[in-house]
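Removed from the display is one protein chain of the complex; every other protein chain stays in position.
== subunit A ==
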């Protein structure tokens, strides 16, 4: 390639790459600045927060009093546990049930196939939130209001359409011979799925996990409506109510926000490679 390019490009390329880095760096600062400001100030005392909000905490201004207040005044641990439980259960079941459904819809021919595929496809675009009025009535009838079960059920219904779509695409790439060989050996359909297909779906499952997990962990709407009680509150709802209530107490508000941000940032930094691979390979085909 180099041979075809004019000689003077190296200088031009230099200045071009400086511009590119300049813009990207500037945008990175814009993206991170607000988050860093909040985390930084959460570790300062009240005076430090207001006197010089842009300064890092020093030995003089460093203080954990905000965190103390939050931990004493609310059940942050419980809220985080609720969120974790709901997210893990819902994501796990979305993946399992989604993989089973995707397998059934792609492998077997039957009458309702097209209709069911279409129903799932609709769910990708139409937000389940619009059915809230009836979901709440249903949960009241089933006696599930203020239980984590209600959230798990709704999140499974919310996550399945995309899961079925992504996993179906993936099931289609599995060579037919593999399954046919097993069938010739009279292996049952269930064993074919669980011991041959399911392990092969792992990469696609990671993608589904990423797409399903984030909206569930961050959701406010359904916890607010279906499970607002103290015992079933998720972390997003807990933070929303805590910060709304103590909005004038800056040290604890900043600490509460930091406690909600930092775990996600740590997880994101650990899994960002997989997450971005999922985003860049799974979504766009």
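Couple of notes before you dig in:
One rule holds for everything that comes next: a contact is a pair of C-beta atoms (placed from the backbone, for glycine too) under 8 Å apart; a residue touches a chain by one contact, two chains touch by 3 or more; residues count from 1.
Just so it is clear, contacts and distances are computed from a predicted model.
Between the names "ABC-type transporter, integral membrane subunit", "3-isopropylmalate dehydratase large subunit", "Hydrogenase formation protein HypD" or "Multiple sugar transport system permease protein", the one given in UniProt for the chain missing from this structure view is "ABC-type transporter, integral membrane subunit".
Checked against the hidden chain, the listed residues A:38, A:174 or A:187 yield one contact partner: A:38.
Within the full complex, the residue among A:14, A:56, A:88 or A:126 touching the omitted chain is A:126. Checked against the full complex, the candidates A:91, A:160 or A:227 give a single residue touching the omitted chain, namely A:160.
Residues of subunit A that touch the chain left out of the display are 1, 4-5, 16-17, 20-21, 23-25, 27-28, 30-32, 34-35, 37-38, 49-50, 53-54, 97-98, 100-101, 103-105, 107-108, 110, 116, 119-120, 123, 125-135, 137-138, 153-154, 156-158, 160-161, 164, 188-190, 193, 214, 217-218, 220-221, 236, 239-240, 243-244, 250, 253-254, 257, 260-261, 264-265, 268-269, 272, 276, 279-281, 283-284.
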